[in-house]
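Note that one protein chain of the assembly has been removed; the remaining protein chains are unaltered in position.
And then chain A:
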Amino acid sequence: MAWFLLLCAPLMFGWIRASELTFELPDNAKQCFYEDITIGTKCTLEFQVVTGGHYDVDCRLEDPDGTVLYKEMKKQYDSFTFTASRNGTFKFCFSNEFSTFTHKTVYFDFQVGDDPPLFPSENRVTALTQMESACVSIHEALKSVIDYQTHFRLREAQGRSRAEDLNTRVAFWSIGEAFILLVVSISQVLLLRSFFSDKKTTTTRMGS
């Protein structure tokens, strides 16, 4: 019973976590996320800007002491792996403070530790059978497939939002230009007419 509880311990304390979120970052804003990590845990932070402006964002990762582990300005996509050097709260922030009016949508995936063992009574001491090892390797491969799919979906979302933007802009500007064209040509004629009308009255006055 005791060793069962011991095996359950990681599940209890949630050492193994993967958080994947997409959020909107308004202009001139900064959003920070915190996570309590234990020493020696291998963590990965991956982020990608989905929509907005030049698709770039500032990212910063700090350890509990405030030491900056990762700092990049105006990055579109990056992946950073580190091992927690001490216990405590790690903080990572995304900043859009350099932008004046474009708000960005940012996706990030913060993986802490490895995945939990599937079957709780799994004893890591005994070797896995061939079938089980095959299952484990297929599982890992499928996980990376899902990860690639996510990144592809985000890129496609980028392209699609640009295309939709272009579509509305083309309509808007075409109508605008047609309107301007009409206004300019009519006002040209009216202006020209007004020049000659004035001259006509002056000549008549002078004549009589």
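As a working rule, contacts are C-beta pairs under 8 Å (C-beta built on N, C-alpha and C of every residue); 3 or more make two chains touch, one makes a residue touch a chain; residues count from 1.
Please note the rule applied: contacts and distances are computed from a predicted model.
Peer 1: Going by UniProt, what is the name of the one chain that was not included in the view, given "Golgi apparatus membrane protein TVP23", "Trafficking protein particle complex subunit 6A", "Transmembrane emp24 domain-containing protein 4-like" or "Nuclear pore complex protein Nup85"?
Peer 2: Cross-referencing UniProt, the chain left out corresponds to "Transmembrane emp24 domain-containing protein 4-like".
Peer 1: Sort through A:39, A:73 or A:178 and give me the one touching the missing partner chain.
Peer 2: A:178
Peer 1: In terms of residues, what is the contact footprint of the unshown chain on chain A?
Peer 2: 1, 4-5, 8, 11-15, 17-24, 31-36, 105, 110, 118-122, 129, 131-132, 135-136, 138-139, 142-143, 145-146, 149, 152-153, 156-157, 159-160, 163-164, 166-167, 170-171, 174-175, 177-178, 181-182, 185-186, 188-189, 192-193, 196, 200
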